[in-house]
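Only one protein chain is missing from this complex, and each of the others stays in its spot.
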Amino acid sequence: MYSQAVLTALLGWPVVAAAGVLLVPERWAKHVALAASLVEFVISVPLWWTFQPAAGMQFVLDLPWIPAWGIRYTVGVDGISLFMVLLTTFLVPLSVLGSYAYITTRQRGFYALMLVLTSGMIGVFVSLDLFLFYVMWEVMLIPMYFIIGVWGGERRLYAAIKFFIYTFFGSLLMLVAILVLVLRVGQQTGLYSFSYAYLTAHLGGLGPAAFWLFGAFFLAFAIKVPMFPFHTWLPDAHVEAPTAGSVILAGVLLKMGTYGFLRFALPLFPSVALHPAIQAGIVTLALIGIVYGGLVAMVQPDFKKLIAYSSVAHLGFVMLGIWALTLQSVQGALLVMINHGISTGALFFLAGMLYERRHSRLIDAFGGIAKVVPLLAAALTIVSLSSIGLPGTNGFVGEFLVLLGAFPTYPRAAIVAATGVIVAAMYLLPALQRVIYNPLDKPENEQLRDLSPREIAVLVPLLACIVWIGVYPAPILRRMEPAAKNLVQSVRLDAATFTATR
Amino acid sequence: MPLPLLPPLTLLWVVPALPLAGSVVNGALALAAPRAKRAVSLVGVGVLVLAFAAAALAVVALAQLHPSAPLVVRYWEWLPVGDLQVAFALQLDQLSAVMILVVTGVGALIHVFSVGYMRGDPGYARYFAYLNLFVFFMLTLVLGASFPVMFVGWEGVGLCSYLLIGFWFTEKINADAGKKAFVVNRIGDFGFLVAMLLIFRHTGSLDFGAVFPKASAAFPAGGPVVTAITLFLFLGCTGKSAQIPLYTWLPDAMQGPTPVSALIHAATMVTAGVYLVARCGPLFALSPVGSATVAGVGALTALFAATIALKQWDIKRVLAYSTVSQLGYMFLGVGTGAYAAGIFHLTTHAFFKALLFLGSGSVIHAMHRAYHATHAHEDAQDMRNMGGLARYMPWTAALMWIATLAIAGIPPLAGFFSKDEILGAAFARGAVRPAWYVFWGMGLAAALLTAFYMTRLMLYTFHGPNRTGDREREQLHEAPPVMTGPLVALGVLTVLGGALNIPPLFGGGARLEHWLAPVTDVALTPAPDASPATAWALVASAVLVAALGMVGAFQLLRPEALVPARLAPPARGLGRLLWKKWYVDELYDAIVVRPVLWLSREVLWKIVDKRLVDGLLVNGTAAASRALGWVGSRLQTGEVGVYVVLFVVGVLAVVGAVVR
Amino acid sequence: MNLDLTSTGDLARALLPELTLTAAGMLVLLVTAWRHTSGRDLRIAGWVTLTGLVAGGVAVWWLWWHTARAAGPPSMIAVDDFRFVTDGLFLAAAGLTVLVSFDYLEREGLLVPEYYVLLLFATLGMMLMAGGEDLMVVFLGLELMSVSVYVLAGIDRRSGAAAEAALKYFLLGAFASGFLLYGIALVYGATATTNLTQIAAQVRSLSLVQSPMLLIGLGLVLVGFGFKVAAVPFHMWAPDVYDGSPTPVTGYMATAVKAAAFAALFRVLVEAFGGVTAWKPIVWWLAVATMVVGNFIALAQHTVKRMLAYSSVAHAGYLLVAVAAASWAGSAALLAYLFAYTLVTLAAFALLAAQGREGERDVRIDDLAGLGQRRPWLALALAVCMLSLLGFPGTAGFIGKWYILVAATMAHENVLAAILVLTSVVSAGYYLPVIMAMYMKPQPFDQAHAGVRLGRPAAVVVAACVVGLLVLGVRPNPLLDLARSSAIVPPARAATPATGR
Amino acid sequence: MLLGPALAVSAALFALGVLGVLLRRNAIVIFMCVELMLNAANLAFVAFAQQLGVAGQIFVFFVMAVAAAEAAVGLAIILAVYRHRHTVDLQHINLLKG
Partner (left out) sequence: MDGTRILFGGFAVLAIASAGLCITRRNPVASALWLVATLFSLAALFVLLDAQFIAVLQVLVYAGAIMVLFLFVIMLLNLGRAGPTDLKGPLGLGVGVLLAGLLLVQLLVLRQAGPAAGGPARATTEQGMIPTVARPLFTAYLVPFEITSLLLLAAIVGAVVLAKRKL
């Protein structure tokens, strides 16, 4: 019962709750939303225990939806998507709680959108039907568009529309590619189906079309990741979005791109994805992302922008890990995805807390505040250290695995990526210094409040995860290992066969 | 057979766990009850004493067994991914035994000293939290049974160093120094990281216990892979242990509290590189190039840093460059293959350098109080403001003299034996590879300079007329017992430390060497034994050089001629070059830091990101679309005539296309 | 139910919807003859019209329910599900337009009950046009529709813009009719018949695929229909006319007129010229040009009405893609898209009509600022409309677009599909600012939206459309089944299928 | 067999009608040119009818009805425009544009 209903419940409950949020009085909205998101989290928690690592797709529910087109409502998770789902349900309550003070206008709308967004994000991660996946992929755009556009900063309109159109641009081409793929496979097998399992089982013979199809998928996902040079929507969106928006954006939305690569782009087009030139090209882009993102982050005057560019760098690691395609690198990539969600999420929370206090995101507006707000400073320090990958925190584990896994395949790339470790310290530490250290020379900073209990409640779970994953990631790694192994093997095998038969 | 009373070695985790617990408690206190100083002292010092006791017990237990292989205790799976199976495991062997004793022992003394030194500081609890945390990471570093676990400690100590250097973070210069230390260390850590990648690629494991036995089989001796591994590892060492070219952070690190300088930047953390080379002996043994690089860089650093130390006025900076120089000696030792000698020097250096730093701390403490009492804004660390302090602080002066003699290499103090052994080993190696004669010469020259600048430091600080100021002079006092106590203890160790490893030449048993033999034997490239005559000659030359340096200092320097810092004229010529540290910081700034920043800001961000990618590609496309739309809507003139013309054009096109 | 169209009784049965509508038209005309002075008279005429439309709908439904089919020799009028479904669509569009018009006409003081008569005649014309099995009927139906709509466009006699719109529409429409007529003449000359199925038969039996007369005729017919569907470059009238006409009429033009033209175009091309490949590259290029031009120029618009006008040009481009697919799937896609598009466009124009204070022509996109807070339901409806126009998942607009893409890709028109989605991206650049203005900009002054009034009938229309959009977006199965079962099955083609680049 | 010449004349008249529409700005004259185009089509129909049977002539009949209807509506529209603008010159009837 639970195993069939849980994913649908995770999808449906937020929408129901969103309606509820719209109905209650304005001042209750946030509490209702928090309760709803906590319920969502509680629903998702048993996944952790009931998940069988070796069993492949689980919690599957498969219902007909649009039979005329061979479209079904198919949801399920495996070791790859499980943690994305959990990350989502974990971050949403925190985001809601973190918005309590930040969002002061039109609260009902905001919290309802947050919940709808949750539904969309989970939908992306659990869809096992390409149509359903596409629908979810697009649907989550709208709430995010509103969250940025309505509750964002000064240039929110620009950022919102840029975010929307950029993503829309990529995804629509993917839509065409999905269609062509299904039709191609359908013409060969006689069955037109959007089912992920069916499509992956009946690949082959796509011929040169595979290249174009892959290109469309690549564009959609690369924009979402975002990979250099498709990244410029990110700084704007991150900076303008309200705290919760930035957190969700960095924490979950970016992962959709990398998840898409793992779930779709690689298994569906193995021969293209592993074509040496393409592989090298993407790895190069990933490296550019790592180094370039870091270097540009280094000179940002805006704290949120800095974090945004650091996301580009971190996601570069993920891309490197995915494309190196060894067990370690893929698991490392998955772990970096989780870690980035936690660490960067926490960074955005902290940036938001600073903003709430001073109404400035500029690094230079602060300085020396560790003296007045020691708790906040301590949290910021720990999170920054996690973000630069200090061993013992979660950041290290993932990046280390990526590098270790990528090294046999791409030794030079791994070495270049390792310099990202240096660059990370070069952008975050100076920022940290300029925010919390240095002389307390601005009078308006002398009266800052330290963290309130609510803010502590937001940060503590994140900090706990930072240490936990840094010290004892084995439970996570063990749960994802069979899925990752299966992915690596099947993609490599498929690539080999298709290349051979070509 | 182990004694029945001894706890089992599976409890090894207690040793690092104690400081960690202390750090957590102190950290909580720092945030919750920053004024509870008694509790903080009790916890902070207590855990260290207990950790020392635990470490001692563990070492005793080890001594009972004296195994030929390390004892490894696995606690939990850390990174189990496919072939990679890294556990959180600790290992105890003879080498790490020495290290944990030094770390917890010297650490405990410095903790005690800190109780006095930091008494008035508002960040007292935070200070002890950091310091305990440092000890935890240092112990993890030396006890880790695999490269990744060691790396946790390796970066962890860097973190603590960062936090402690910038402890008084409201001064920008302190925060800068901390940041610089971290970033420079990171550059080194990059080397460590890459070395790990290479090791895993070629041996399939990262556990010491698996890698070293496989090393000789996996790597052909002198092959490119093992050379790359050793060079990358050594890059890590140059960062952590402040060797050329990454030494520049260490002198700046003196911005931290003086006990921190003693513990982290003299006695323990900076020696981690030496420990790493010793630990990875089996790898370095396979790579002559790697070893030679280690030795050469070590020798060069020893000499180079010593030259800079000649002209520094800041008492702690002198000591900092001295540390860099002494670390160079250690690398010369381990690079030569004389691991025991290197570790020996590491140990003795920990004693006398900690003593020197704490002594200087005591001096600074006194100076600071004096200036504080009169509200003067003079530099409490500038030797030109000191002079004649021996009168006011006799204990400190006496103890520091002992340490000075030790570092200069005057027998029979600890430094004499260890330094002598390194130089001897280097000279002996010269017989096989003549390059080592050069290294030896450099080491000897450095010894001369060491004796000189240390004597200079003592002369300017403790002797001659006092330049502190008339009113301040009355405020100068000896430090409280809680501070002088550790000084005394270190003084004793400085005097007696040489006994650990008296070479057979002087009739000693070379006990440390024997103790370390299970670790170092696998690694050692045996150096040819020098004849006793040569050995004696070497000893004589070393002592002579040390004496020469000291006498020279006495002869050349005129403490009476000094004026206080604010009246002093700027130095000129070579002196200025040395005072400015050969302008290396400025050089790095000009060729690395600023170009990178410029590239990032002016090229990557402003041009590539804003103009090219965002401006041209993204917004450009949008603007072009809008422009296109605008042009199109201009065609919509509202006049039917135009519409008709277009219509007919369309007709012509359609009909033309149909008929073709 | 098989109807022998040579017998008068069966012919009358087959034409039952048209006859019903004719009767209704007469009735309304009689009513207006006596009562044409007050708003109440107007309402009476409106309700009678609505009754007539419903009656027509019942007649269509009756035929559809009995699965009426023509038997016997080729006839003037088609009796197939495609006709019934399109008829239903026209009737629904007309009915909704009537509902929207109630308030509009009274508010604008347009006490012209003949409005409803013309609406009925126009609808009748569409039904004949889309159901015509003979070029003659198609042409006459088209003229009946056009003549009525010319007048409807200019029915607001106090408005210079409306008069100008009517004139432009009329002149260019007559001009285009000339081409269409000449084309029909040539087709007739080449094939000796004007009956669609017989044309196809003649083309086959006389192997006329290369005949210049037939081809030129085909080209000119395409031009004529291209004008009616507002395909680039025959679209120039559309923005001006849509802009100048009274808003409910604009909505009607943008939906029903366009739908009728597309239905007829598809029927003519597939039934009569299914065996001629020459028109496919033309439609291909027309589709591309229409999508590109419509979307890009819409980007440069500031007023909502003109933006919607260009957007409707762009949508014609999408529909042309379905035509270019020229397959059973294309036909189904056309129907599904037309259905979704009609719903959304009618709702959008109804909402726009509600905005008009001093003439809805002048409502700039920025004038909607703050509507989201002041009139949340109105704004929500408009937002859903915009998303549906954009083709966003969860709305019927997406289903329609998806279907067109399916049809295009099935016909191996991948490039066309790609152009379709890329131009859709462009369209986000003008649909989103509407949402943006409503929700993300503060209202410019306190009473900015005080004049916004949506009458009850219009509100019902909007609500029904929006709910329909959302429901069909999530659960499109009934629509799809209807579209699939009513699609025209093109005759097996001898010539090579693929065209385009 | 006059089909060929008749079609040529028809084409010429049609082209002249189009030319007239292209050349003139007076709405009424343009409309007259459109009538010319319709008549060209009629000529073609009649010419075809000579060969193919009476259907073509019937079509001409319908076209005349259409022309009459269009004339009625069209002239009414032109009147309406004239009432607003006091001109039928299309150059000056360009309120709607952009």
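Read from first to last, the chains carry the letters A, B, C and D; within each, the first residue is number 1.
Note that contacts are C-beta pairs under 8 Å (C-beta built on N, C-alpha and C of every residue); 3 or more make two chains touch, one makes a residue touch a chain.
This one's a predicted model, so the numbers in the text were calculated from it and none came from an experiment.
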Discussion item. Let's see if you follow the contact definition: name the visible chains touching the chain that is missing.
Written reply: B, C, D
Worksheet item: Which of B:A17, B:L505 or B:V645 touches the chain that is not shown?
Response: B:V645
Worksheet, complete the sentence: Contacting the left-out chain: of C:D4, C:D41, C:E114 or C:D366, that is C:E114
Response to the item:
Across the whole complex, the chain not displayed is touched by chain B residues 641, 645, 648-649, 651-652, 655-656, 659
Worksheet item: Since one chain has been left out of the picture, which residues of chain D touch it in the full complex?
Response: 2-9, 11-20, 22-26, 28-29, 31-33, 35-36, 39, 42-43, 46-55, 57-58, 60-62, 64-73, 75-80, 82, 88-89
Worksheet item: Which parts of chain C are in contact with the chain that was left out?
Response: 11, 15, 22, 25, 29, 76-77, 110-112, 114-115, 117-118, 121-122, 124-125, 128, 134, 136-137, 140-141, 143-144, 147-148, 150-151, 154-155, 157, 166, 186, 189-193, 202, 206, 208, 211-213, 216
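The rule we apply is simple: only the chains that are shown with their structure count from here on.
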Response to the item:
Check: interface with higher C-beta contact count, C-D vs A-C, is C-D
Response to the item:
Averaging C-alpha coordinates per chain, one finds the centres of chain B and chain C separated by a number of Å equal to 79
Practice prompt. Calculate how many whole Å lie between the centre of chain A and the centre of chain D, each centre taken as the average of the chain's C-alpha atoms.
Written response: 64
Worksheet item: What residues in chain B touch two or more of the other chains?
Response: 622, 633, 636, 638, 640, 644
Worksheet item: On chain A, where are the residues touching two or more other chains?
Response: 165
Worksheet item: For chain C, which residues count as touching chain A in their complex?
Response: 373, 387, 392-394, 398, 402, 405-406, 409-410, 414, 417-418, 421-422, 424-425, 428-429, 432-433, 436, 439-441, 476-477, 480-481, 484
Discussion item. For the complex, give me every residue of chain C touching chain D.
Written reply: 136, 139-140, 143, 147, 150-151, 154, 157, 160-161, 163-168, 170-171, 174-175, 177-179, 181-182, 184-186, 188-189, 192-194, 239-241, 243-244, 301, 306
Worksheet, complete the sentence: Per the touch rule, the chain D residues reaching chain C in their complex are 7, 14, 17, 21, 27, 30-31, 34, 37-38, 40-41, 44-45, 47-48, 52-53, 55-56, 58-59, 62-63, 66, 69-70, 73-74, 76-78, 80-81, 83-85, 90, 93-98
